[in-house]
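A single protein chain has been omitted; all remaining protein chains appear in their positions.
The letters A, B and C name the chains in turn, as written, and every chain counts its residues from 1.
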Amino acid sequence: MNFDFSEDQRRLQAEVRRVLADYSTSPNVRAVLEGRTLYCAETWRQLAALGALGVALPEAQGGVGLGLLELCLVAEEAGRALAAVPLLSSVYLAAEALRRAGSPAQQALWLPRLASGEVIGTAALAAAAHRISTAPPPCRVGDALTGTLHALPDGMAAEICVVLAGGELALVELNGPGVTRQALSSLDPSRPLARIEFAAAPATWLPGDGAATARAVTLGAATLLAFEQIGGAEAALYMARDYVLQRRAFGRVVGGFQAVKHKLADIYTKLELARAHAYFAAWALASDAPELPRAAAAARVAATAAYTLAAEEGLHLHGGIGFTWEMDCHLHLRRARWLGQIIGNEHLWRDALATALIEEAA
Amino acid sequence: MNFDFSEDQRRLQAEVRRVLADYSTSPNVRAVLEGRTLYCAETWRQLAALGALGVALPEAQGGVGLGLLELCLVAEEAGRALAAVPLLSSVYLAAEALRRAGSPAQQALWLPRLASGEVIGTAALAAAAHRISTAPPPCRVGDALTGTLHALPDGMAAEICVVLAGGELALVELNGPGVTRQALSSLDPSRPLARIEFAAAPATWLPGDGAATARAVTLGAATLLAFEQIGGAEAALYMARDYVLQRRAFGRVVGGFQAVKHKLADIYTKLELARAHAYFAAWALASDAPELPRAAAAARVAATAAYTLAAEEGLHLHGGIGFTWEMDCHLHLRRARWLGQIIGNEHLWRDALATALIEEAA
Amino acid sequence: MNFDDTPEEAAFRAEVRAWLAANAQPRRGREDKFGAGLDKPQYLAAAKAWQARKAAAGYAAIVMPKEMGGFGGTPAQQIVYNQEEAKFLTPDRVFEVSLGTALPTVAMWGTPAQKVKYLASAFRGEHIWCQLFSEPSAGSDLGNLRTRAARDGDGWVINGQKVWTSNADIADYGILLARTDWDQPKSKGLTMFILDMKAPGVEVRPIRQASDEYHFSEVFFSDVRIADADRLGPENDGWKVMMSALMKERFSLGENFSGDLYAQLIGLAKQVVWGERPALEDPRVRAGIAETYLAQFGVELIVRRGMSAISRGQSPGPEMSAVKLIGARAFQTGGALAIELGGAEGLVAAEALGAQWRLPQLLWLAAPGARIAGGTDEIQKNTIAERVLGLPGELRTDRDVPFRALEG
Partner (left out) sequence: MNFDDTPEEAAFRAEVRAWLAANAQPRRGREDKFGAGLDKPQYLAAAKAWQARKAAAGYAAIVMPKEMGGFGGTPAQQIVYNQEEAKFLTPDRVFEVSLGTALPTVAMWGTPAQKVKYLASAFRGEHIWCQLFSEPSAGSDLGNLRTRAARDGDGWVINGQKVWTSNADIADYGILLARTDWDQPKSKGLTMFILDMKAPGVEVRPIRQASDEYHFSEVFFSDVRIADADRLGPENDGWKVMMSALMKERFSLGENFSGDLYAQLIGLAKQVVWGERPALEDPRVRAGIAETYLAQFGVELIVRRGMSAISRGQSPGPEMSAVKLIGARAFQTGGALAIELGGAEGLVAAEALGAQWRLPQLLWLAAPGARIAGGTDEIQKNTIAERVLGLPGELRTDRDVPFRALEG
């Protein structure tokens, strides 16, 4: 038994971490946050140059030919660095959908460009369980697509979008005819959203059972987002830890107060729990294990809880200064909320976990 | 505005408190806990002698002619003293049902004896929302009652029982024909339960809309139980506070550790919140205000949360000694659970609160 | 137990209500605000005009003695007035610090000359006041402040920095706590002053909050001169003066932490679909709404208990700390629930999503600040533990040491 990543995988992770520390800096993230750019292009190029975008894609399609375990570690580092790049949209969703179910032509056309970062993709792979807007979702009309996507991640930056429509997966070029896009401000402006309207937009269709592919890709994305979340949570935890070790009050280092110590211990505990479930989900994802539905849902719920706590209480532990725009605490607060809801909130995933447990028990 | 009890009411409360401190002692409560008796008869007699059992009943029916506000304070003191007496069953439920809806003959026959404590009553005023057993509930057959009550509080000690059956309220003598009783051990053995089977048991029927009466009495009982719960919570809080002020570890009084201080502050905060809602419910109950459904449900939920926390963490703050049978910490733990579920658990009441809020908003 | 006015209160309420009806616009909804559409200078002018009218009617300073320009009324009358005014559109935040803490402190500690000079004109809204206490190194531990007031002839010279000052950008005066004796222990060598915010050497820089709002400023002092006549209270007794200011502030907390977020959540959950049903039918959503109500209406009820105590001539104590703990947390959890309701769509900012999402999103973004400002959660819990429950104070090694020896 070795319920951990290998030394090679850890070396890759360290390399990604080093590069992100250089490029996904607070000023670069804030350029996206303040709306000056749609994503952090330099970080994106660096990740591409490392092979991180294609780490789970076959070499024949421009990938590195490693696997999803390695992609989990890329995700963890992206979360740690608050990377303002379309990893979820382009890599976990669009590229994974094409890798799993694209036709040879679709794969040959798009995967190398997704792996190189030259093209950004996005995807909408589930009917929204929680809906505010009433405009009808996309559906197939002939070979084209008609309908609306509300709140699509990276919808402005992406060139292609994979859409689940009535059990089939469509691939649509977003710069093509029949597509209208509107940028939406987001509660985490460093991860922008868009509203997309398809009016008989030309689409090519992925072969096979689109719903099954969408489910599998979504479970993978839940796992990968869990790694982003634990990366973010760990960053927020140690940022707070470092702060309370230098801040003094009442003649003592603030980190010596028991309420502060125990709050940090609570965050650590939730993080370790999330990490354990995330590793299990990574194993299930990489080995295509039947436990994946429960493992991915558990990782997602535990990681959402951990990052939410770490972001909220990490800010709080900074006191007043943590509530200023200049400090990065609110970046974690916003990112934790965004990551925790973008492919379904924790209520949805907790219920999915219960469903998986009940099915396994039956 | 005087959102508080009056000085007269506080004097009555102090008197009840004094008497309960003398009679509802730990050994007396434990006599019930250990199964040596069905309730603490001496405490019951003393409460009767004080007029506490009939405080809300009219003088014409053997009561004291005060009101429900005074009964709330009796309940608070009973909770504080862990009183092992059938107040809920006999006073909040049976006597209140008869006071509100009994025929003159029923009232004349039973209320004076309930007020004097000579007769103990109980009641089952709602179809169980949460059910384990499948035996059918009581229903009317001619003038008699047939069916089963699972987990009736004080079912062995009571002589009469008011039962909601098909929208009507039946009054049944439990020592009469057609009634089989079985004592059930309880998670709080100081508050025993029984299973009752009615097989064509003779009943007299209360006039009027039984369901409406049952609803009103249940809201009143929720309010009164909330006062028992805040009494119990306050006792558990101050018992823990006193303990940590004398227990020493690491060269300090344990109560000086910030984790201990903050835990006690958390209990206090939840208790003050529950107290505020309980007072509001008392006002709504005593003044028959339209806010009663929301006020009673809020009091019930907040008080259940406060007592649960106070009992669990109060025990915890005692460390090892708190986990011994000899200490009263587990009496609070058991009582908090019992009081929190006996007329519906917190999920039920929280949902009832939401319903009331939504109806008021509509 | 009742929520009824005494006959005297009822009479005063009728009087106030009539005056408000004649002088202000009734509030019609949650989004209805005083001075909507005005720019900042216009808003300020309108606010000052309102305050002048209010002062002319005697309502600007109800509990202040008449000889100071007040109404000579009771705390209960102040509560009645506040309840009634809340039903009308009146300026937010502008005079809160002036009337709530700064001027009562001047009234309590000021010399006769200071009272004459400052009180009545401020009641009339001619001047706005702020409160200059917190510093970068003195938040929870206010006794750690380092702004220096040095004797210089007949006056004082101030150097240093304050932070988290509400209204610094619009204030004419402030009460300023500074260190005057570095050889005394940290909370002993402090003195309170009245500062003219327009004096040379005062620089105000607004703070951009994590919530992208600007409610506070940093204030810098470079050789700012204050006459000794503007010292407020005895030299080196500033800690006591500050404590009396903070006591005034405590009770006003309740109004900031009650609210109707639960009602807003009901409205939102009706519109949002979970699965194929309105989210309002989901037991988890209903539970969240119920908990938000418990917190927010609970805060209101605790405050009403405090008001009843005031009516009886008592004053509410440290138990009011519970209000802030409960209320600020409810902003965070209730605001998060609102955002969660909509799944991915819930992440869209209200400007694109709809006006009804604005306040819940703002509450969620502002909640971390609410849990810090005016005493963090931890400070509130210490207050409850020590002052209500009688538990020991924190171990302190800095209490009796000259401040000079603590530095560095």
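In this text, a residue touches a chain if its C-beta (ideal position, glycine included) is under 8 Å from a C-beta of that chain, and two chains touch if they have at least 3 such contacts.
Quantities reported herein were computed from a predicted structural model and do not represent experimental measurements.
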| item | value |
| --- | --- |
| Where the missing chain makes contact, among the chains that are shown | A, B, C |
| Touching residue (missing chain; options B:Glu7, B:Asp288 or B:Glu326) | B:Glu326 |
| Given B:Leu145, B:Ala201 or B:Leu315, the one touching the chain that is not displayed | B:Leu315 |
| Sites on chain A contacted by the missing partner chain, in the whole complex | 1-6, 69, 241, 244-245, 252-253, 255-256, 258, 260-262, 264-266, 268-269, 272-273, 276-277, 279-280, 282-283, 286-287, 294, 297-298, 301-302, 347, 350-351, 353-355, 357-358, 361 |
| Residues belonging to chain B that touch the chain removed from view | 128-133, 150-151, 153, 184-188, 193, 195, 248-252, 257, 259-260, 308, 312, 315-316, 319-327, 329-330, 333, 337-338, 341-348 |
| Missing-partner contacts on chain C, residue numbers | 282-284, 287, 395 |
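Note that in this section only the chains that are shown with their structure count from here on.
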| item | value |
| --- | --- |
| Most centrally placed chain, judged by C-alpha centres | C |
| Distance from the mean Cα position of chain B to that of chain A, given in whole angstrom | 50 |
| Whole-Å separation of chain centres (CA-atom averages), chain A against chain C | 40 |
| Residues of chain B whose C-beta touches two or more other chains | 258, 262 |
| Junction residues of chain C - those touching two or more other chains | 378, 381, 394 |
